[in-house]
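The structure that follows is given in the form of structure tokens.
One protein chain is absent from this view; the other protein chains keep their places.
Up next, chain A:
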Amino acid sequence: MATRIQFENNCEVGVFSKLTNAYCLVAIGGSENFYSVFESELADVIPVVKTSIGGTRIIGRLCAGNKNGLLLPHTTTDQELQHLRNSLPDHVVVQRIEERLSALGNCISCNDHVALTHPDLDRETEELIADVLGVEVFRQTVAGNILVGSYCAFSNRGGLVHPHTSVEDLDELSTLLQVPLVAGTVNRGSEVIAAGMTVNDWTAFCGSDTTATELSVIESVFKLREAQPSSIVDEMRKSLIDTYGQPTTFYDLLPQLFMSIMNLYPLLTGNVI
């Protein structure tokens, strides 16, 4: 279900929040309205954490994460790091990395299996991403823009990219990410997708300028209409609990994850598995 929301009268909600399948980070605002919307949607399901990174409120663009981990830039203070380690669930690995490109949210766009990164990212950072987030990393550009974290937003079920992406690029990205992709806009024709909205597998939050058409496109590509949060989270929990008895490797979890994805993957882009 997609919700329209504003942070202190600003429609760029992807700048001030970070939403994943396991947790949600929210910036500290003057009034509690922003936080309360997230809380009303997500409180029973995942923890909603209020934080700042490096003293700033633009947390959505500075950090990158999925259900497995969270990467923070070198500007994060120790107190913030500690606060996040305390507030987030234990299975989420919180790691601060030394990287020249410190706006990690603009450079890395990821879901629980695949990540797209800025082509100029360091080799060590790429390895760290693969380790901490547990994803396969691809260096890519979106519609000729190198800031892939800003111009595309994708979850495990679908993705939305910059409107000027050509058909060939869309096919290529879709093959890499293994999710259906659509070129579209958010916030009444804004091309900066990830700054205008934030999304996970069952819910999305968009800026209040988003038109009905854009909202319907978002709901259809991210499959938000029939999504039940609890079932997805329970499935994930079950897979995790199963493996407490045995050493967990990525390849053990792979069939279950693959099955859940297979059920939800339409043939929109013509990519047949």
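Here is the rule we go by: contacts are C-beta pairs under 8 Å (C-beta built on N, C-alpha and C of every residue); 3 or more make two chains touch, one makes a residue touch a chain; residues count from 1.
We take it that contacts and distances are computed from a predicted model.
The protein name that UniProt records for the chain not on display, among "60S ribosomal export protein NMD3", "Piwi-like protein 1", "Proteasome assembly chaperone 1" or "CDCA4 protein", is "60S ribosomal export protein NMD3".
When the full complex is taken into account, the listed residue touching the unshown chain is A:183, out of A:45, A:183, A:204 or A:224.
The chain that is not drawn here is touched, among residues A:66, A:109, A:165 or A:200, by A:165. Along chain A, the points of touch with the absent chain fall at residues 163-170, 183-185, 188-191, 211-214, 216-217.
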